[in-house]
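Here is the structure we will look at, set down as structure tokens.
Right after this comes chain A.
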Amino acid sequence: MVLSPPTVSSSIPTTTSPTPASAVFRGTVVPPNQKAPADNVFVFVEAGPEFLDPNKISESSGNQIAMNLFEPLLNYARGNGPPVPGVAAKYEVSPDGLTYTFHLRKNALWSNGRTVTAQDFVYSWERGLRPATASRNAQLLWYIRGAKAYNQGQSTDFSTVGVVAQDDFTLTVELETPTPFFPHLVCYIAYAPVPRETIEIYNENWTRPENMVVNGPFQLTEWAFRDRIVMKKNDRYWDAENVRLAGAVALHTENENTAFQLYESGTVHWTPAVVPAEKIPILMRDGRADFHIDPLMCVSYYLLRMDQSPFDNPAVRRAFNMAIDKKRIVDHVLRSGQSPARNLVPPMFEPISGYVPAQGDDYDPERARKLLAEAGYPNGTGLPAIEMVFNTFEGNRLIGELVQRNLKETLGIEITLINMEWKSLLQTLQRGDFHFGRGGWCADYPDPMTFLEVFDSRGESNYAGYKSAEYDALLAQIRKTAHVTARNDLIQKAEKLLNHDVPMVPFYFYTRSYLLKSFVRGFEPQYQDHHLLKYIYFE
Partner candidate 1 sequence: MTALSHDPLIKIRDLTKVFPIRRGVLFTTTVGSVRALDGVDLEIYSGETLGLVGESGCGKSTCGRVILQLQKQTSGSVTYRGIELIQQSRSQLRQLRRELQIIFQDPYASLNPRMTVGQIISEPLTTHGLATRWDKRQKVTTLLERVGLLPRHADRYPHEFSGGQRQRIGIARALAVQPKFLVCDEPISALDVSIAAQIINLLRELQRDLGLTYLFIAHDLAAVRQLSTRIAVMYLGRVVEVGLADEVCSRPRHPYTRALLAAVLDLDPTVARTKKHVLLQGDVPSPMNPPSGCSFRTRCPWAVASCAITRPKLQHIPNENRWVACDRIDAVDPSSESRLLM
Partner candidate 2 sequence: MGRFVVRRLLSAVLVIWVIVTLSFFLMRAAPGGPFDADRRLHPTVEANLWVTYGMADMIRSHKAGRVTDVLIQKGDTVSSHQPILRLDDGTTISSPRSGECLSILVTTQDLVKPDQNVAALKTPLVQQYLTAMASYLSLDFGVTFSSEGQRTVFETIAQTAPISMELGIYAMLIALFLGIPTGLVAGLRPNSWVDYTSMSMAMTGVSLSEIVLGPMLILVFAVHLGWFELSGWATPSAKILPALTLGLIYAAYFARLTRGGMLDVIRQDYIRTARAKGLPESTIVVRHALRGAILPSVTFLGPALAGTLTGSVVVERIYNIPGVSEFFVSGALNRDYPLVMGVVVLYSGLLVVMNLLVDIGYAFLDPRVKYD
């Protein structure tokens, strides 16, 4: 997903893992008021989902709750490890990487007592792909053979889709292309099963607490709209003995200061991603042990619209990339452990898949000026008026102004800042009616492809209008390649091409700042901010 404006991306807690992820900031001073609650109920703040249907969830706040209510075939690990067993006790992949066979555990139950079967998954995935469901997340299922055509209404026969329940406990899935990250995808809420009998009785009301039937470690007991969501441990969950929380409460808040006060007062144990910006330097200065900054699998960049002058000229694009002192802005303004970016793909894939990102141009004002002069715009003379678009948000304006000043200093170029309301900005980006605009991307699944596919010529979010046959061909090749090293080489080639063509100026890699009470255990930094409550416990 891309970076929403001021909205809050989400996460849910996990537990201690043997491999501590590379935290950006860890303090040592434990503040008072850090006593674990006796009732064993974990309280956190959330932006407040409006619906909890796994087949439809696309907003992070809904995901945060629903991922604890519905368990897919595999689960996110605590921390950044590979997926761990969920409803499926184990799975096999065919040598060509195209067929997955999942073996479901026989003791996985719905909260109404019925056994979770392979047919439940077939039903759920069919429901997610049915055009009438109009799921925004359906695209995540398109890796399955025939899923796209079914979702488009080109086929109304679900047997054309590569999902088959061989028996109650065996599910085979055929994919369009080898998809090495498919086990990660399967952890996503869109792949969770849903209870057919409940849905058929209650229709769209099936997710209300009084109706909802779940198969995850927690079940819904109260849903006060826009106020709180209360969950309690699901005793019928197959792994209930390892679930140590008695329950969890998600308090709705869209105000980060309120969230902060609730945390400081001890009401709330975790504020995922809602630490007020002005508090961060104070928390860091105080060395607070309960304040965390973790790296995220997200990148921020500036889009350069490639079919408009002057950015139709590759030299101008490269000059802009080299003229912006990203490190200075990151170190002096953002100051929450972000790292300056010289390429698109965030740096944490090496331990996962061995991929080493290809670095692009560094900050080099000399060369930038030279390139610009060579492109026919010495000291910026002759350049058309350049406008930078961003959505109305104070932080964006501040950064925009710094970039503006930076470009003035290094290239002598005066760019104009234009702020827009969010939907207007989206329309402007979609129409390609801009020169220079703020953009970004967060991983849908832990694989470099999630970033590279943004710049596919036909990619929906390819707002830069990047069109390169060579790049598209590389992507096609990557999709077909199952061999890890060969695939990494292809990915690196694609990244080099991007670094050369510069359809966007990589800016920085994101971090996640949050407060978490010191008595909370089982919570590990996670690059995509997936934190399952089943791992969490108090000490």
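For anyone wondering why these and not others, all candidates are chains of the complex that A comes from, given by their letters.
Just so we're on the same page, a residue touches a chain if its C-beta (ideal position, glycine included) is under 8 Å from a C-beta of that chain, and two chains touch if they have at least 3 such contacts; residues count from 1.
Since this is a predicted model, take the numbers as computed values, not measurements.
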| item | value |
| --- | --- |
| Of 1 or 2, the one touching chain A somewhere in this complex | 2 |
| Interfacial residue positions of chain A with respect to candidate 2 in the complex | 1-5, 50-51, 53, 56, 58, 131-136, 138-139, 148, 151-154, 204-205, 207, 224-228, 251-255, 257-258, 261-262, 264-265, 267, 421-424, 426-428, 430, 460-461 |
